[in-house]
Every structure is written in C-alpha cells, then in structure tokens.
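The structure under discussion is supplied below as structure tokens; questions concerning it will follow.
Removed: one protein chain of the complex. Kept in place: all other protein chains.
All chains are identified by letter, namely A, B and C, in their written order; residue positions are counted from 1 within each chain.
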C-alpha cells in the first residue's frame, strides 16, 4: 500500500512509469532512512507524540530493518515505490499504532533529503580515504622511480627535461586540491533537512530540529524549509562537480600512462596481469583498464550535466523531476570510487623502464638550457633565443 | 574462458573492472549476435571454411541460443565478459571443432558493431511505430477538442487567440519532423560492418560481405573497415541526437500540460487515475508522470553528451572507451520508448475544460485584431499599433 | 525608437541587458530580413494592403539596405535592438507611410524565424561545398600516398596492417555520412515560417503564404503557426547536431595527425609553414592548428548543449530565452566552416614519410595473418589463435 493511498485506482502503467527503478535504487538508502527515523522517533517522544514504549519499539524495529538491509535482506517492492514506504509498512505491520504515528512531522520530501545527505556524507568520507590510498600509491612510485628523467612534452612534442617525480607529483598535487574542494562540499552537505517536511515546515507541532540533527551527527540544521527543497539538485550538482574534478585527474593520468606505455615510447611497463587480450589478434596486451578509466570521466560528466539541466527552469517547491537525480548521483559515486580503487592498483603495478626513458632524453630537450647559458654569459634572452633557434633550424635542414 | 585467454593470470579486480556490467547489458544483444553468426557461418560455408554439416549444426545451435535468450534463459557470466564469448563458448562446448571455427574472418569488434546495428534498426522501427501511436492519440484529442479556443501565450503572458487544435497540432508537426530525421538516421545505420574485423579487414581469406549483409537484411555493406570503427560513436551520436529531438517534443508537451492543468488555469483535466499522491498532504493529486517525462529529456540529453565527449580526442582504431557507449544507448532508447508510450496513454486520458478555456479568452488577446481592423479602415499599421497601445495603457492605469 | 515603443520609460540597465549583443549578432541577418521583407511587401500588394507604388518604393529601399549591409555600412544601434527594427526605422524614415505599413501581417517572431532559416539554408549550402573541398584534399593525399602501409592500432597498440589509403578513406566515408544528414536537416529548414506572426497566425487579413515562400525560394510553407515557434530550438538543435557530427570527424582526424606526426612515430610530416613556435624553446615546431581543430569540436558541442537545455522545460509560445540561441548557432557555423577550411589546407600540405611507415611494420602486426595461414592449412581458428599466442608470449618473455 502506498503512503498516499486513498482508495482510488491508479493506472498500472502510470505506477510502473513513475516508480521506474526507484525501488532498486532506494535499497542503498534504507540504512540511512532507518537512522533518520530513529532520531525522528526519539524527537517525537521528546515532544510527547510518542510514548516511551512506542519509541523503544520503533527504534528496535528500525534496527532490525537496518541490519536486514545491510545483509541485502530488506527488499522493496515496486508497489511500495521507495524505501520510505517499505519501512513505514514494515513498522505498521509489526507495531500497529506506533507505526502509523511515525510519519507525523515529516514528509517523504525531507525524508529523502535526509537519507541522501547521510548517504552523501558517508560517500564523501570514503572518497577522502581513497584519495589517501591513491596518494600513497603515487608516493610509492615516486620513491622508487622519481629520479628518472623523462622528456617533458608540450603540444605533443618534446619540450624540456622532466622527471617521473615531477610528472607523478603533479597528480598528488591535483588530489590535494580535490581535498580542499571536498572539505567545502562536505560542509554544505553536513546540515540536517529533517523537519522541513514538504518544504514549508510543519504546522501545529513544535519539532526539535536541533535534537534530530545532533542524533544523526549533522553539524547543524538547514533552517529555511524552502531552501531545503531548492538545495535538492544544488547540493548534488556540487558533489558531481567534485567527482568530475577527481575523475579529470584520473582521465589525464590514464591518458599519460596509455601514451607512455605505447611501444613507440616505452617509458612505462604495464604488467600483463593488468592487461586484457583480443579475440582475433593473439599478440595483443591491451590496456583496457586505462581506457575505461579515461572513458569513465565522461560518464561522470554526463551524470553531472543531467543534474545541471534537470533542475533548471523549474519553479520552486518539490517537483518529481528531482527524483531522477538519484541514479546519476549513485552512478557517479560508484564510478569514481571504482576508478580510484583501480588506479591505486594500477599505479602500484606499473614499472618504469629507465633505459628507454634515458635514451629518449635527446638533444632538443636542452635547447632552452643552451639559451640560458648564453644569457648567463651576457647575451639578452631574446637574442640568445634567436641564435639557438637558427642553429636548430640549420641542423634539421641538413 | 575468455576468447583471448592465453594462459596468463589477470588480476581479478582488473577483470571485474573491465567487464563492468557488460555481461548484463549484453543480454539484449544475444539475439542479434545469433542472427549475425548464422549469416557468418553460411558465408564461411560458401567460401569453403565450414562444411555443410558444420554450418547446419552451427545454425541450429544459434537458433537454440536465440530462443533461450528470448525467454531470458541464456545467462552471460562475468567471466565470459560479453555475449560474443558466451555464444562461442556454448557452440564450442556443444559442437567442438565447428565452434572453434566460427570466429574466423571476424573480430569481436565487428561482431559488436553488427549486433548493435541490428539492434538499432529494430529500435528505430519501434520508434517509428510509437510516433504513429502518439500521433493518433493527438489526432483523437484534436478531433474532440480542437475547436475550443485557448489563450496563446508569449513570454508567459497572454498574447493572441489560439486553440486546442493549433496547440496540439504543433506536436503532430514536430513528430513529422522527427520522422524525417529518423529516415536519415536509419539509412546511416542500415549498412553491414560484418567482415571489417578489428577495423582493418581480413587477410588470407576472401570474405563475401555482400552475402552476409543480405542475409542479415542490411541495405548495403559498410565498405571501409577503418570507417566501421570510426563510425562507432558517430552513429550512436546521431541516434542519440534523434532521441533527444523526440524527447524535446515530449518535454515541451509535458510542460504545457503541467501548466494548463494547474488550478490557476484549469484548461486541462488530468484524470485522477493518471495522478499520484503525497505522503503528508491528503488533498494532493500530483502529475508525477508529466514531471518525469519532462525530466527524462535531460536524462537522454545527458546520455547523448556522454557519447559526444567519450569518443573525442581519441586516435583511430578501436579503444575500450567505446564500450562505455552501450549503456547510454540502451538507456536512451528505453527512456524514449517508455516516454512515448506513457504520453500516448496520458494524451488519450486528458480532458479539456471548455468553460475554463472560454472564460480565459479575455479582451487583451484581441488587441492585435483591433489594430488590424484599424488598418483595414485605412490607418498605417504602426500608427494603428500605437493608438491601440495607448488605449490599453489608459485602461490598465485606471 | 523601438518597434514596441508606447511612450513609457524603461530602465536603461534593463534595455542594455535585454538587447545584449543582439544588435551586433543581427548584422549578419540584415540581408536575409531584406529578402523576406521584399517578398512580404509584394504579397501585401497582392492582397491590396500596399499600392503598386508603395511596394516598388519598399523593394527599392530594401535593396539599398541589403547592399549597404553587404558592404558593412548598415549599422544597428543598441537603441534599435535588432535588425528588424533598424530596417523598419530606415524604411519609415525614408518612405513615411509605406514604411509604417510593412509590418502588417507579421511579427518580429516570424521575421526572426524567416531570416534565420534563410541564413541557415545558405550556411548549409556552404557546408556542403566545404565537404567537397575536404574530400578532394583527402583524395589528393590518397592518390599520392594511399598505397603506403602503416600499422593499424587498437587500444593504442599495434594491431594489424593498415594503409594510408584505408585510414584517410575512412574520413571520406565519414563526410559522406555527414552529407546524408545534411540533406535531411536541409529539408527541415527549407520551409517558410513567414506569416505565422507571433505563433498564432494573423487575424482579419488573408495572407498568401505560398507566394512569399516561393519568392524567398523555400520548398514549402511551415503550416502550423504554433509549430513555427516550437521549431525554434528544435531546428537549431538539429543543425548543431550535424555540425557536431562534422567536427567529430575533424577532431579524430586531427588527433591522428597529431599522434602520427610525433617524432616517436614520424609517419606524417607537417611542413613548418603550418606550424607555430614557442616563446621559450627555440627548437619547437608546434602543431597548434591541429590542436585547435581538435579543441573546437568541444566548442561546437558546448554550443549544442546550450541550445538543448535552453529550450527545455519551457511552456509553449515564444519566450525570450530563445533569443540566446543566435550566438551559439552563429559561433557553431563559423567554427565548423573555419575548421573545414583549415583542415583542407593542412591535408593538402602534409607529407607521408614512407621510410618511417615501412619500418614501423613490425612482426606483431602479422600475427593474425599467421593464425589464418594455420587455418588455411586445416587447424580450427581458436586452436590456431592459441598456438600463435603461445609463440608470441615465448618471444616476448625471452
């Protein structure tokens, strides 16, 4: 039975269409809705809507649901639409009256918002940990190979001397910047929307929103109920921009590794256990993993772009379009987490071929150095530049 | 066992990561790969690679696989990676030698391309049929309500008289334009890539590509093997642009219906069986279905945008990034088909409230007509315009 | 004086903001609005709104404006907002009464639509011509160098033998597909919106829309006035998708040329007159032109993406948001035209280094051929594949 069931029949095709795969997507939110519902129950007790006994029963049942969900044993049916209905149904079924009372002072709107924000906080924490692991993998390679010189390229042409250390170090620096962004995003997420109900607050009863916020571990309360709804999409965009920024680093690292491990360069060895093969060409050792990491940047950007335009040109107040954000958000978090993990593995496995690197350090990489030596000897920079350019041209014309 | 298994071990995480959900996505391609493999087997027989008996065995087994797949009983394991491997494994397991011979003269690259194009052709055919159904639903409403006047809006302000017929008719016209596009897209898709192998054709053996193309029902052969690979992404982009164009019509139709069914307008009645409710507000009859159709335009655009950037900045020849196109393509086709179906249902259900429409036909809608009457009586247009404007201003200032 | 001036004051900042750079962008539409206005005047004469003399005066003045515009001597002031106002102002100023009569039976809405479609038709014609020139440049290179073998790559690793001819031929094939799309797009554009006025047609007077359509060279009339407005954006999206498809070919061609002209490959020589230099490194010959062509694909896609979301979630009838489409459309046409021209120049200039190509044709490229030879001698494909794979592995382990 749907939360809003009033006894009229709704076309089955419509129900199917409106639920979509929400009941599948919502599986990962059960845990967070349970945590939020426990806090909500305790608060309803405090403001005297629930008795001590009802509260204890509810908390206990919610704990059971949470544990079932963590074992993958709390299914949500298409009929139930989403995790919130499934949980209320379970409670009502098990506890009767107490179950029917739990929804006072909230709406599915703030329930979704709250569960999502709890989920997002945990995902952001995981992300932060993954940054650390990738940074360590980078540090490991820099320790071992950092001193080896490689050509630095601009415009895909040899430019000036670089090194494995300087090159890989740039990705460490990029991750550091991502951490700075993550901190700001986390701050925006870390506020409790519970109690904003359908986006207009709650009449008749005085909720204690600080209490629920604290019980759920939020840093503060999201005060304006209207803003709670407006933040839907705004927060997710911000998260998705962060994930795109992270995936950008991986996209560029993968692109470099793909080029530098080509036989024509040979700076990097990708061990066979990280490679896959071809169905027709027996000799192939293919770097599929790197190609997929590179490609998945675009997947995450695409999810971000969905959210950016999904929420636009709408008037205020919840609209069902917003529901379509769950998929993109979940997919982007999963994709980014998967790519961070796999790149940590790949980085721990790659080897640097010092011989190939050193033999690639050809003369033209040192042209700027020659200019600078002339400057050191007293020639103005631009004159020195032209003199070295002239010599380079003569050589290449021969 | 993977098609490219050569006896070395590959890291499990890598396998997991590279396969992703390909083995799930590929379920819908089994049928098309069977059709392509039958054609391929027959051609191998013609060029004397397979005996008559081997060919018959292969075709028979492929028919079995196809039927199993249509009943959802041909699973693909993660180990197998994709439908092509699963099918070859089944054949080899069942037929021995004959199964091991089927892959001659092709690569997974052209197999995927071929199966995708067969899938795409069928989907485009379905799309064309759905256009027809929606056009019929529109025609039904126009027949019944077309004569009723409604205000025409520009800048979200009443502008000039319009009618239900003119308004709904614009969506019929839009679908007609989509049909023109669909025809061009279909033409690009309708060419056989089979025999281009990994994108460089096939040495040693002379394939009869016209024969396989004809057996599979393609209009012609995609001649340049290199282009077969380059077309990966290019074709899908084109399809996705078409789907975006269709979803645009639905997005705008849904937006109109959402506005016109607001109580503040009341031109359109959305029957309760097409509506859903709220968990907190008992009075609500929400048009979720329209909001979701509106929102899903952005999902399809997002999938298009993924493909657009996924394939960019790459050098020629297959790269694994391209594999990531399957998901977006399938999702976009499913989404568009679902929305066309549901909008056909919605349109058949909506009613027009003639009273509310007529009472909305207020004076200001006829200002241009007044100007034109003055012109008819001999006043130059711009002078007549200024005179009517002056009168309108006086009235609104009172 | 603005067309809608009614004697009230509008805030200057507002005027500035709403006009934006329309008066600059519109310079390229003057010519087309003149052609449309001539046709409109002749039709107004036919339906007896204008006298013979007025019509001749108007046509003559419009011819003058058109000629001035082609010489860049018909400025549009910010005050005038757009080309339509500037033209009407010029006519009224010069001809008095006749000028004040010209706007009967049309609105700026259908004027913009008409001028845009005339512009789009001409641009699409130019595009078609550019395809021809690029195809010729490709044919020239294929004639001279087509026979030279180059490694074919998959996964950025050597795969099988290819050739300059097969590789460059794939871009010819891509352009052929673009031509097919262009034809469909042209068909959608080639219909006259003139007479749909503000999107609701015209009261009181009976316009002869077929007559104006024919005078302007349109294949037919866009019948539904509501659809004329809905097509705004829909048509432009379709054009932009086409331009993205073209730019995709150039993006991939540029990517290949950038890689193959790296010193590490050396298949392609980019003559110095096509290269630029570095301010610090005197030895550099940089392929900026190719990098910019590659990059500009993303510019065109970005413009497409603007239009896709700009027009979404709106209710029917003209809304000013649509005005923002002009910039993206013009920029995308200019960018694509510029890139086609420059790539035609680049292609005519590149040379193929046959020695480097031939020496890159190393053994592993022929592994599939070896497998096929074994098959020819009677071994089933998959067994032959495994045998060659084993040999390859042994060699690489040594």
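What we mean here is this: a contact is a pair of C-beta atoms (placed from the backbone, for glycine too) under 8 Å apart; a residue touches a chain by one contact, two chains touch by 3 or more.
Everything numeric in this text was worked out from a predicted model, so none of it was measured.
**Q** Would you mind spotting which of C:204, C:345 or C:391 touches the chain that isn't drawn?
**A** In the full complex, the listed residue that touches the missing chain is C:345.
**Q** From the list C:292, C:361 or C:374, which touches the chain that is not on show?
**A** Answering carefully, the residue with contact to the hidden chain is C:292.
**Q** Taking the entire complex into account, which one of A:59, A:139, A:237 or A:337 touches the absent chain?
**A** A:237
**Q** Of B:164, B:258 or B:322, which sits in contact with the chain we cannot see?
**A** Hidden-chain contact among the options goes to B:258.
**Q** Spell out the interface residues on chain A facing the chain that's missing from view.
**A** Contact residues on chain A toward the absent chain are 6-8, 49, 88, 92, 97, 99-104, 109, 152-156, 159-162, 166-167, 169-174, 177, 180-181, 183-185, 187-188, 197-205, 223-227, 229-231, 233-234, 237-238, 241, 244-245, 248-249, 251-252, 255-256, 259, 294, 297-298, 301, 304-305, 308-309, 311-320, 368-369, 372-373, 375-376, 380-383, 385-386, 389-390, 393.
**Q** Name every residue on chain B in touch with the hidden partner chain.
**A** So the residues of chain B touching the missing chain come out as 154-160, 258-259, 262-265, 277-278, 280-288, 291, 305, 308-309, 312-314, 364, 367-368, 371, 385-386, 388-389, 392.
**Q** Which residues does chain C use to touch the chain missing from this display?
**A** 2-6, 8-11, 13-15, 17-18, 20, 84-85, 103, 106-109, 197-198, 272-282, 284, 286, 288-289, 291-292, 294-296, 298-299, 301-303, 305-306, 309-310, 319-324, 327-328, 338, 341-342, 345, 349
In this section, only the chains that are shown with their structure count from here on.
**Q** With centres defined as the mean C-alpha position, give me the chain A-chain B separation in Å.
**A** Taking the average C-alpha coordinate of chain A and of chain B, the gap between them is 28 Å.
**Q** Give me the residue numbers in chain A that touch at least two other chains, ranges are fine.
**A** Only 277-278, 280-282, 284, 286, 288, 291, 305, 309 qualify.
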